[in-house]
Each structure stands twice: as C-alpha cells, then as structure tokens.
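Down below is the structure, laid out as structure tokens.
All protein chains but one are shown in place.
Per-chain residue numbering starts at 1, and chain names A and B are given in the order in which the chains are listed.
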Amino acid sequence: MTPLEALSALLLLAGAGFYLAGTVGLLRFPDVYARLHALTKADNLGLGLIALGLALQAENLAAGLKILLVWPLVLVASAAVSFAIARRAHELGIAPAGAASPVQPAGGVDQRGGP
Amino acid sequence: MTGLEGYLALFLLLNLLVALIRAARGPTPADRMLAALLFGTTGVGVLLLMAHARETVAMPLVDTALVLALLAAITGVAFARRAWHAAGRDDDPA
Partner (left out) sequence: MHARPDRSPLPRFSLSATLWRGGAFALIWWILAEGRADSWGIGAVTVALATTASLRLAPPGQGRVSFPGLLGFAAFFLVQSAWGGAQVAARAFRSRMDLAPALVDLPVTLPAGMARILLLNTLNLMPGTVSVELRGNRLCLHVLDHRLPVAEEVRQTEAHIARMLRVAA
C-alpha cells in the first residue's frame, strides 16, 4: 500500500465514521431541529472526506476534480433543504426541545399559511 | 484496490436505511422531510463509492452521482425559494 493509498483509505474510513455519527445523531437527538444539525453537518463532512479520499485515487486530475465537484452541489442542496425544513417546522409551531430562551417574535405578525 | 470502497458503500447503504426508517416514523411532518436531505448526502456518497468499487464494469456511476447531486441542488433551491423570497427583500412584516 502506497502512502497515497493509505491516506485515501484513512479519509474514506473517517468519512464513513461521520456518516455513522449523522445517523446516530438522527436517532438520538431530541427534535427535528437538532436532527437537522446531525444531518447537515456530520453527513456533509462525511461526503467531503469520502470524495477527497476517492479523488486521491483518480486516474487523472480531471477525473479527481469531477469527484470533488459533487461536494459543493450537495452542500447547496443540504443548506437549502435544511432551511426549508427548519422554517416549515417553525411555521407548523413545532417547539424545540428544551429551548432555554424563547424566540422573540421579531417583526410582529407572521403570515403563516394555514394547513 | 482493497475492496474497502465496496464495504463502505454497503455500510452507507445501511445508514441510509436506518435513517430513512427513522425519518419515516416522524413524529412530525418536518421529520419526514429529512428524507430529502438523506438522499442528497448519503445517496451520493453510496454512488461515489460504488463507482470506484466497480470500476471494471463500464458503469458511469460518477456521472450518476453528479447528476443526482445537481438535481438535489436544484430541487433544494426550488424547495427553499419561497423561504428565501422573504429573505431577499427588505420585508415589512405587515
């Protein structure tokens, strides 16, 4: 095993570890907001590490960059979807578990569409 | 290669399965929406690993992963657009 292959394997294993963390967080965290933290942060880092690990083994520079190109696209997707979910949860009146400080209803009346 | 990629792809697939079951059980509608996130990150991860694990077979799985990521990004943006709309202007909360 060359040093590059070893580094690649290390990155892949670390990436899989973060995916596991995301799943564990999803199962253990108390509410939808906290579960969003698990999926948007741990899983995205996992994908980044796996993409990097695979790119190191690519045959040429362009093929490696192609694998890396996937990551920012998924980041955009995750960030946008996460905001949509959090906002929807808030609209549905789902209160965060154990929230220490209540949110100030900044700006007054909100225009929530009824269910 | 060592075949590590294949095992990791399987491992991620198991993660996806467990997470999807969790998301499907809710309890709130917002929890079920988490499934959309899972296909973006875990689904793409599985495809990338399989692309490498099965590189002898002529399957352009990296392209599949790329297209899935692109669609996820477009879907996500479309999904969030209504929410952004409020953020994009100086809105008066009347």
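We take it that contacts are C-beta pairs under 8 Å (C-beta built on N, C-alpha and C of every residue); 3 or more make two chains touch, one makes a residue touch a chain.
If you're wondering where the values come from, they're calculated on a predicted model, not measured in any experiment.
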Hidden partner interface residues of chain A, rising order: 17-18, 21-22, 24-25, 28-31, 33-34, 36-38, 40-42, 44-46, 48, 59-63, 65-66, 69, 75-76, 78-80, 82-83, 86-87, 89-90, 96-104, 106-107, 110
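The rule we apply is simple: only the chains that are shown with their structure count from here on.
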Between chain A and chain B, centroid-to-centroid distance (C-alpha), Å: 9
In the complex, chain A residues that touch chain B: 1, 5, 9, 12-13, 15-16, 19-20, 22-23, 26-27, 32, 35-36, 39-40, 43-44, 46-47, 50-51, 54, 57, 63, 66-67, 69-70, 73-74, 76-89, 92, 94, 107-110
Sites on chain B touched by chain A in the complex: 1-2, 4-5, 8, 11-12, 15, 18-19, 22-23, 28-31, 33-34, 36-38, 40-42, 44-45, 48-49, 51-52, 62, 65-66, 69-70, 72-73, 75-77, 79-80, 83-84, 93-94
